[in-house]
Each structure stands twice: as structure tokens, then as C-alpha cells.
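My structure is below; once you've seen it, I'll send some questions.
Missing here is one protein chain; the remaining ones are kept as they sit in the complex.
Here is subunit A:
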Amino acid sequence: MTALVEIRDIYIDGRSDETWMPIIKGVDLTLNKGEVLGLIGESGAGKSTLGLAAMGFTRDGVRISGGTVTFDGIDLLAASAAKKRELLGKRIAYVAQSAAASFNPAHKLIDQHTEGPVQHGVMSRSESVQDGIELYRRLRLPNPEEIGFRYPHQVSGGQLQRAMTAMAMSCRPDLIIFDEPTTALDVTTQIEVLASIRDIVDQFDTAAIYITHDLAVVAQMADKIKVLLKGDEVEEADTRTMLSAPKEDYTKSLWAVRAFERPQKPAVHTSATPVVSVQNVSAAYGKIPVLHDVSFDIHEGRTVAVVGESGSGKSTTARCITGLLPPSQGVIQFDGQSLPAHYKNRSKDQLRQAQMIYQMADTALNPRQRIGDIIGRPVQFYMGLTGKQKRRRVEELLEEIELPAAQYIDRLPSELSGGQKQRIGIARALAAEPKFIICDEVTSALDQLVAEGILKLLARLQDDLKLSYMFITHDLATVKAIADEVVVMKEGKVVEQGTKHDMFVPPHHPYTDLLLSSVPEMDPDWLTNLLNERGVDNIGDAAVDKMS
């Protein structure tokens, strides 16, 4: 039997600064009919580029400089534009990472769905509409009869991602390329999308290339896994072998990341004054209430993880603490003293004591300021240091975050990698010499190995400087790694709180249980078992809805 897709010794270059830099350096890939291949690697490993190359396609500024791509006996690199037009959409389909950005907001879902089949002459429009509804039903979208007649903005993110999968299936292609289809979704939503993608790929015996950086996800989806590192193949094996016995050191290090976990600290004295105490806080955006009676304490040298899905009010709580959103009821206490509700009414010292680290280091650092200025500003502003003293302090801070000062102090943020930028964000917070730092999803935009480095750094700084952290995250693996106490939030309310130990051992509040059980595990049978346990109709949104 010949393979469906065969990529032989492919070389792909990207243009940067007037020269061609290699992105993929001689990778082979074979995919048989009905098989699912997982492509994993860090950002910049060339996963997406290789996935697109399997369609004979390259992004602008990228070229294929060597090798062959064969799809079902057709040489895609030599094929004419007309020939490729015939294949793409009909026999090869693509599902992008952000469905919200990939749908045309001006057309209804079903109109975009039927375009492919009608253009390729597979079905008439009315047949295609019927087929679309059938696909929506199979992908377990709510109200399959009418959901297609909505516009993209009227549908939630997870549903949109499934609608896009339906669109990719509309011509019953032989190959679908999934480019990180669940990365932007919450864990409970992710399960729905994963389950429906897997089902539909099984049903129609479609081959798929599944690109992701999440190992646990790929373990559920793929028959075999290929690991990429900086454009080179590290290893390839079938899923079970790869998970149980990875050969290469790099793969082992990827697997080991999930093992990082801090020991539980002893319980604090009940009489000790907490550093930050959130007391019965309610808040609203305009007239819409978003927080209801939220209370929790953060003690010196402890990390409180605030967990919940998007829209649960985690970041709003942080905005109340920093004073960006004055609460409508309740108070924030710092070291036993009430803080003014609005940040403009707080003293310089009160502002200094509480610092913040942001999720997107790209937007958190001014792109026009050099590292020395970014970190130097709070040093000058709060400590009054200038000139040489300021520079020496900045150098100290850079050493503290494990970046060689001489090399980085005069760079711009754009000259740093994602992990380095996040470290600069940490240094800026440290420069104020605070007691308390809010970490807002600080690792969610980073690759797993880099994220682990950031978590370890934060843990070390906490021990050295007795810092208290409020750690906002939706990733329970991160919680496991760093938290002392956990606060679970849902729809603006605290559902459950307690020590990490309590939280990860049953019994739980049912919502906590749902969150915990939705986190993909490295076991390839995890999804199957979970679905059997919960029942097909009781996953994701449906499960969340039943609880409220």
C-alpha cells in the first residue's frame, strides 16, 4: 500500500533580513490513509511550516528549497496552480488555530461551509446545507439545525472551532491538517473539540496531521508522534512507544517538565496577619456585575493560585486588588490596613508594595525602551537612584533573573525571546522591591520548557525574598507545580478554596472535579475512559451548564 502523503528530505527557508534562513532541514514524513500523525515541538520548531508544506503550500516569505511532497501519487511541488486548486479544500483541508480569526465575520457559517463543496462541484448548495447540518450534529454542536445560520460572532470559541472542523470535512477530504485547534480554548471546552475531532476522523477514515505543543493532547489524538526541534526531526514512533519509552534526551526533557512540583509548605498560623486580604469584594463593569462576594487571604511567602475558566473573574479580582477597578462592595487590606479603592488615591509606597507581571510579555514591555530603562524606571521612581547607582541596581536585578547584564542591558524587547521578555517583566516587578506580586497567566503564552524555567525562577525568588504571589492561571499543571493554596472561581464567585493538598485529593466541589478531570493526561486512553465515564452528552459546556 502506498502512503497518502510522502515528504522526502524537505528543506524550507524563510526570508529574514535579506537572507534565506533554514526553517526545516531535511525532514521525512510518511502518512498512510486514515492515520493521525501528531507533530510536536516548541514554537519556532517548524511544526506549522511542515504541516502547510504537506499541502504543497508555503506562507509569504517562505520557500521550499529542496525535497519532494507527494500526495496520493501527485507531486505537489511540481503541480500547476490549477491542479492544486482542484486538490485543496476538496481532498486536503486545513483547520487553523484561531477559528475566530479565520472565519469571515461578514458571512453566516453555513454560507462559508457550502462554498467549498459547491465550488468543487461535489454537491449542490441545498445538499451541502443538509450535509452541513448533519456534520454539525455529528460534531455535537447544540441546535445543529439552526447554528449554521448564525454569524461567527454569535457562536462561542469552542463551537466555532468545531464549525471549522465541519467545514474542513465538507468535501470529505483524505487529509486534514489541524494547526493547534484547541490551544486557545478552556480545558472543559477543549475536551468537546478533541472528542468530536477524533470521532469524525474515525468515522470517515480521514488521515490527519495534528500540530500542537501540548503532549497530553497529542497523546489522545495521534496514532504516531513526530518530535521536531529547530527544524530537525528528533524522533518518530507510535504514540504508546513514544510515551512509555522516548529515546532521545530532548523528548525525555519534554516529558519531564510535568514532573516539577514544589513541596507543600506548612500551614500558616491562624493569628498571622495576611499580606493581602480580599474581603467580601463585589465588582461590576458598568451595570453588569462580575464579582460576587469574593474573599481570600494571601500570607507572607505563600502562593495562592486563582483558578477558573475564561470569564470566571480571575483577572477582575486582580484588577480590584491593584485598584484599576474599584470594588462596589468590600475592601482590600494590605498588611492589615485597608487600601484606598482607586489606585490614584494610593500612596507611592502602597503602589510599590504590590506589583504585577503580565501574561503577554510583548504588550507588557514598551517596545521603544531599552531593557536598562524598563527596569531602571521603577528603580529611579521608587528608590530615587540615578546614574551609576541605578545602573548597578539594574545589573543586580538582571543577575537575579539569570540574564547576563552586560549582554542584555542595552537591548530592545524585540531582541529577546518570549521567555527572556517574561523574565524582564519579573525584574521590573522586583525593582520596586515589593512584598506581593500578582502573576497573571505568566506562563500560558510560553513553551513548556521555558515555562518551567520561569516557574522555578519565581519559586526561588519567593524563597529568597519572602514574596507573596497571587498566581492567576487556568492550567492545573501549573497550579500543581507552584501553588500553596488554591482558590477556584466560577462566574465571579469563589467555588472552593483550600490548600493544594486538599484540592487535589477528593472529595471536591463538583465544578473543581470537572476542571480537574478535564485536564488531559499523558495516558493515550484518558479521553476514551473519560468519555465512557461521563457519557457522550455530558462533556464540556453541557457539563458546566448542568452544574449551575
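The criterion applied here is as follows: contacts are C-beta pairs under 8 Å (C-beta built on N, C-alpha and C of every residue); 3 or more make two chains touch, one makes a residue touch a chain; residues count from 1.
We adopt the following convention: contacts and distances are computed from a predicted model.
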| item | value |
| --- | --- |
| Choices "Thaumarchaeal output domain-containing protein", "LysR family transcriptional regulator", "Formate dehydrogenase major subunit" or "Peptide/nickel transport system permease protein" - which one is the UniProt name of the chain not shown | "Peptide/nickel transport system permease protein" |
| Hidden-chain contact residue, picked from the options A:110, A:365 or A:445 | A:365 |
| Of A:82, A:106, A:288 or A:406, the one touching the omitted chain in the full complex | A:82 |
| Option from A:356, A:371, A:403 or A:426 whose C-beta touches the chain left out | A:356 |
| Interface residues of subunit A (partner: the chain not displayed) | 18, 60-61, 80-82, 322-324, 343, 346, 348, 351, 356, 358, 360, 363-369, 377-378, 381-382, 428, 432 |
